[in-house]
Each structure stands twice: as structure tokens, then as C-alpha cells.
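Here is the structure we will look at.
As you look at this complex, bear in mind that one protein chain is not there, while each of the others sits in place.
Lettered A and B in written order, each chain numbered from 1.
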Amino acid sequence: MLAYTIKRLIAGVITVWFIATATFFAMHQVPGDPLMNDKAVTPEIRANLEKKYGLDKSKTEQYFIFLGNMLQGDFGISFTQQNRRVNDIIRDHFPVSATLGLLAIFFATTGGVLWGALTAIYRNQLPDVIIMFFVILGISVPSFVFAALGQLMLVNINSFFGQSIIPVAGWGTIWHMLMPSMVLGLGTMALLTRLMRSSMLEVVNEDYIKTARAKGLSPTRIFFRHQLRNAILPVITVLGPQIAAITTGGFVVELVFAIPGLGRYFVQAVQQLDYTVIMGTTVFYGAFLVLMVIMVDILYGFIDPRVRLS
Amino acid sequence: MSTYQPVAGDFEPLTTQQQVEVISRPSLSYWQDAWLRLQQNTRAIISLGIIVMLAIFTLIGPLAWTADPALQDLNQVSQAPSWPKTALLVAPYKSWAGITLANYESPDSYPTTVPAVTGFKVLDNPTTQRVRLIWDPVPGADGYNVYRNNREPLDFNDLGLPLGSTYGDQISYEDRLSLEAREYYYSVVPTDGLDEYEIYTQAIVTPTLALTPDEALERGLISDIDLPGQGQEIVIEFHPFGTDYLGRDMLARLMQGARVSLFIGIVAPFLYVLAGIAYGGIAGYFGGRLDAILMRFSDFVVALPFLLFMILFKIAFGIGPGESGILPMLIALVLLGWPATARLVRGQVLQIREEGYIEAARLLGARDHYLILRHIIPNTMGVILVTLTFSVPSAIFTEAFLSFIGMGVAPPTPSWGSMCNEGVKTMLSHPHELIFPALFISITVLAFNLLGDGLTEALDSKMRSRE
Partner (left out) sequence: MKVFTVFLTCLFFELALADLAATSVNFESQTITIALVQEPPQLNSMKATDQVSLMVLGHLMQGLVQYDRRGNVIPGVAMRWELNDKEATFWLRDNARWSDGNPVTAHDFVFAWRNALKPETASEYAFILYPIKNAEAINTGKVAATELGVEAINDVILKVTFERPTGYFIKLTSFATYYPVREEFWVTKKDRYGADAVDLLYNGPFVMTNWTHSASLNMVKNQLYWDKQNISLNAINAEYITADTRARLNLFIDGKIVHTRLDGETSKDALTQRFRIRRFTTGSVFFIEYNHRPGRPTNNLNLRRAIQHVFDADEMVNRVLATPGNLRGESLFPVWLNGVNDKFRREYPAPLAIYDVAKARQYLALAKDELGSIGPLVLLVSDTPTATKQAEYMQGVLGNKLGLELKIDVQTFKQRLAKMTSGDFDMVGAGWGPDFDDIMTFGDLFASWNLNNRGRYNNPQYDRLIRTAMNSTVPRIRMDAMGEIQQIVHDDAVILPQYEQGVIYLLHPRLKGVVRRVVGTDPDYTHAKVVP
């Protein structure tokens, strides 16, 4: 187990290095640069700026400088927010996105497993139809619609009570986190419901379930002990990348609910071609994703002993 | 004691007897069996029906409903679905100088209060081309603000949209701001050039829907500019599903958008799920080193910043401005979409390859590719079909996003996803702009979902036994 983990971590480091390299050169290929702005500056000032930020060197040279800095953990200073170090930006804002993301995953997983199991048990009956209807809605309607509707719902709740009970936007208390994380988790919840459903349907017909029932075990025990554990495997598989996707993809929700997360920074960085922030956040997210995947793979082996890992 | 003595001729050799076990049905292969079962599944039939109807809508629809999806009708912006309307032909619009007071001088000091405006009324017939308002000057005022509301104002704070301001010597205002044929409550407020005096006068105006002969001629509603006299009513274009934010016919745009969306929404997921199956199947089956390398590469693809690489693709493929880059977009979608399926399939394969029958088949001499294609993949069908169903809307919306940043279809070509993007902005006031494309996307998703369910039941060997 330990050997396996170490091997995976080494492979992970190499993967992150590939990600950094590919992104670096892709970023420099795109036309435009962080120094261009609506108000044009004189060529002299521009030359000065390039020198100051090291953009006058060749791309390969810049790459090795970047690599050297990265190994020391220094991602430089943001081009658009010239007083903030990229490390500070990540350190300040990632925990917010992570909290939001984890809460969303929590909602998505508990909801998805629950609804999925229900649809499988009551297959082709009313609960199944209703839940599947909402699942279809959940994946056909884009997330920004849900975000807008969610916020609207909060406004209406507050005006119904005559005072502001649940905050409509912002960050700080658990009340700020409820609606945004639910909205963020909706898409994943729909996916997990569906996965869980199809997986449960297969498990329900297995022989060992029949045996358990014949043995006289109560339905609840069968459900939690046998059905759930076996059906949950595809959910676990997809959970790793989903955690990473939700944590990094919370941009729309962060925008609508005025949440100071990293997602907004990242999208703006690409639009503004803020080289340092792009590299810093990409490497960071890449490392985070790789870590999530490793953890999920290890978890997979624990849950299903039949799966040998190497 | 038996006294029987066998004699030749007592026994005859046994002839072929009738078989006890008879196969009463023709022998079916796995796929033939599945097809039969599919046909019996009501849900699958419904979904196939929906798909056929969508195909008719896309391919034959434009032949039946010939409105031009790119034609902008700025007299009918964001109209909800309604019955055909008639409009009045009026004289061509001439810009109006308004009424200005001669010999006007700004007051030396500004009084604390002024009387309300009097004589506030419409100059002549108000039409949706323009509403001309005039009023009497108020002594002491150095300007006026004009407001318009869709319902009666309750108090000074509820006057509605601030249309404009005039200088002290202008005692008229012409309103042309997206006028519709409905009742409007205008208010005029005197100001001191900067601040308002808190007193207002109201006028109720209902403009008539009107068109100038030029506009009517451009749209082909009249044939000759002199023929129908002004003051005549003509029938204007009918939009059964309403219009969008530039007055284009929704139905025509939905039909045109169907082509792009359905093509992308079906072909792209199909392709990248196929790629994912191949990739994940191989990785999961062979395991070990190959699995590790393949999965690390898949992680690498997932971690790349999406927007950045999309911009890069756009340049790499050399899509010119305003050109439809459907093929590059398809390639981009596939390139970025396969890791998800690959991961799922690999997970399932890891599970299945430990099953007993795989071992048995291998002992019987089955080759790897036979095992993968014939045993493992069909058993992952459940998960695969789920991914497929979910990829359809995901591909449609990703396509909308890509078109928005300049990759994919160029304006004015619509797609359902981009129509949703635009419809969201007017979600509360003109919901039809969002509801129709979203409805079509939902129907498509529903169809594939039902089909997927039907296929699962037809194809899954384990569920078969539960008949």
C-alpha cells in the first residue's frame, strides 16, 4: 500500500510538471499579453514594462526562470493586481472555494446516493418518475439559471418574512454557504443520482442479495450493508474528478453570490492574460486534482477488496 | 422364479426417438434478442418517436415554415407568442426639433418650491414610432425630467423609467424608447437644472402600433410605396413562438439552431464516449504500467485550463472571423471530453474483470480483445449509457459557450445553447426566450434518457432474468 502511494505521488509530480509546461507554452502562444490595455502606452514605457517583468527574454528562458521559481514555491506577483503575490491570492481564496466545493459535494453525494437508491427501489413507480423528472431538469438547465433562481428565491423568502433572514450574497457564516453550495452541487447530484440508479439496478438482481433475503436479513440491513456498498463504486470513481471540477468550476456561483473564491480569479486571469496567476492557479489546481484522484483510487481499493491496485 | 426365456425377435433396436427437449423458438443472438426486447419496451418506443419528431422538425421544418431566422424586426422586439397583429401605416418619421422658448433666461436663484407643471399632454396621435409630449413652462424651473411607467405611480418615488431631461427652455419631449401598444403613464417633473422639485404631473397615453411605409416595404408587407394610403391597417408578420431580442422569429431560429445543436449534441458525445470506452477499457483490462500511464495522461488533460486551450485551438485551426468552425469545435469537444468516460469505464472494467465468467472464458482460450468486446464492455453498458445521456446537454452548452467566445457557430447562426444564454438575461420579463430553447434541450435529453433506459433493460443480461 505504501509503495503504491509513493509510486502514485511520484507519477503525480510528473503529471503536474507536464501540466505546467503545456500551459506555459500554450499561454504564450495566445495573442496579446498582460501589459496591453485599453489606453495605449508609449513604446518606451512598454519596453520598460517588458524589461521589468522579464517579458523581453525568449520564451524558453522565461520558462526555465518560471520553473526555477516554481520549485522554490514562488509564483511571482500578479500582473493585474500588482501588489499581490500569487501565493497570497491562492492562500487567501482557495479555502473559500474549497469550503464551497466540499459543501456542494456533500449535498451532491448524499442527495445523489439517496435519490438514486430510491429510484432503483421504487423502479417504474411514482417516486422514480418524479425524481427522474427533476434529474432531467437538473441537467438540461444551465447552472447560471439555477444560481439566479436560487438567489431570487432567497430574496422572496426574505421579503415574505419582512426582514433579511438568509443572506442573499456574500460570505462569512454558514447561512451564506447554503444556497450557493446547493446550486453548485445540483449538476453533480443529478449525475450521481443517475449513476447510483443504474448501479443499484444491477446490484439488486445479484444472487447474494437473494441469499441475504432468504437468510432472513432485514431490508434495511441488506440495503446499507450490501446494496449500497456495492452500488456506490461508480459514484466513488467519478467523485474524485468531480470534487476537483466543482472546486475549480465554481466561477458562476462565485460571481452571482459575491463569494471571494479562487474561481473568479482564475477566469479573469485567463481573460486578462495574467501570466503569473494563470500559471500559479493551473499548477495548484493540477496538483489538487491529481491528489484527489490518488485518494479516490486508494479509497476504491478499500471499499472493493476485489480490485487489486497494481 | 422367472421362466421367461429371451427369444430373438422380442427385442428390436431403438430407433431415433422424438426429442424430449425441443427448441420451440428460433435461436437468437444477443443483439437480436436485445432488439426484440427493445421493441417491446414502451419507454424506448416513446423516445424513438420523440427522436423521429425532432428529426422532422430539423430537416423538414424549415421547408414548411419559411421565415428568415436572420431577419431583424425591430418593431416586434421580444414579443411573446401571440396571434397575428395589425399595424397602422403612418408617415415616415421626421426628426422633431421640439418646442423651445425664445428669449429664455435661466433664473438667477432657485426657489425652494415651484408649482406643478400644467398643460401636460400629447401633441398629436401617439404611435409606437414616437410619442410627442408638450407642457407649459413653469416659472422658476430651469429644466424638466420626463418619466414613464407601465402602471399608475403611487407616489413620487414610483414614477418609473427616467426617460430624459430637457433644458429650461425646452418644453417638449419626444419618446421613442421601445414603445409598445399599451397604456403608459407619463410624468413630468420640474428641476433646477440639477435637482428635482418633488412634484409631478401625469398624462396617460396609449400609442397605436404603427409602421412607416419604408419599414413595411423593406419587409415585403406592401408592394408599392404609394399603394396603401397612410392611415391604412396592414397585417404584420406572424411569430407563433414570439421573437427574440432583435425581433427575429423564434420558430425559425429554433429550427436552424436544431441543426447545430442536435449535430453537436449527438455526434460529439457519441465520439468521445466511444473514445473513452476504448481508452478506459484498455487501461482497466490490462492494468499495471499501461493503466498507470494512460490514467496519468487522462488526469493531465483534465487539469488543463479549458478557456486558454480553447482560444489556442481557435487560432491553431485558423478559423477566420465569422466563419463557422463546427469541425474544429467538434474535435475540441472530443479532445476535452473523453477523460470522464474513460475513468468511469476503467473503474467498471476493474471490477468486472475479477468476475468468475471472465476467468472461465479465459481458461477456455478466449483472447483479450474477444473478452473486452464480448464480455466486459456489454456489462459496463449501464454506466456508459448514463454518461452518454449526460453528455448531450453538456455538449450543447459547451458549444454555446464556445460560440460565444468566437469558436463554433458565428452570429447570426443560432444554436439552442446560445439561445438559452441570451434568454437567461430576459428570464423574468420575457421568459419565452429562455423557455423554448430550454424546452427543446430538455426534450432531447429526455428522449436520450428514455432510450438509454430502454437499452439498459434490453441489453442487461442480469435484468433479463427478472421478467
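Note that a contact is a pair of C-beta atoms (placed from the backbone, for glycine too) under 8 Å apart; a residue touches a chain by one contact, two chains touch by 3 or more.
This structure is a prediction, so every number in the text was calculated from the model and none was measured.
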Worksheet item: Can you list the shown chains that the absent chain is in touch with?
Response: A, B
Response to the item:
By the document's definition of touch, the residue of B:111, B:162, B:240 or B:288 touching the omitted chain is B:162
Worksheet entry | Residue in contact with the excluded chain [from A:232, A:273 or A:296] | A:273
Worksheet item: Which of A:95, A:127, A:170 or A:219 touches the chain that is not shown?
Response: A:170
Discussion item. One chain isn't shown here. Among A:1, A:36, A:67 or A:129, which residue touches it?
Written reply: A:36
Worksheet entry | Residue of B:52, B:74 or B:101 touching the missing chain in the full complex | B:74
Worksheet entry | Contact footprint on subunit A, counting only the chain that is left out | 30-34, 36-42, 44-45, 48-49, 52, 80-84, 89, 92-93, 148, 151-152, 154-155, 158-159, 163-171, 173-175, 255-258, 260, 264-265, 271-273
Worksheet, complete the sentence: Logged for subunit B, residues touching the omitted partner chain are 70-72, 74-75, 77, 93, 95, 149-150, 154, 156-165, 176-179, 194, 214, 218, 245-246, 311, 320-323, 404-406, 410-412, 421-422, 425-429
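Note that in this section only the chains that are shown with their structure count from here on.
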Item to complete: Give every residue of subunit A touching subunit B within the complex, in rising order.
Response: 7, 11-12, 14-16, 18-19, 22-23, 26-27, 29-31, 132, 136-137, 139-142, 144-145, 148, 190-191, 194-195, 198-199, 201-202, 205-206, 233-234, 236-238, 241, 244, 266-267, 270-271, 278, 282, 285-286, 289-290, 293, 300, 304, 306-308, 310
Worksheet entry | Residue ranges of subunit B touching subunit A (in the complex, touch as defined) | 287-288, 292, 295-296, 299-300, 302-305, 307-309, 311-312, 315, 339-340, 343-344, 346-348, 350-351, 354, 382-383, 385-386, 389-390, 393-394, 397, 420-421, 424, 427, 434, 438, 441-442, 445-446, 449, 456, 460, 462-463, 465-466
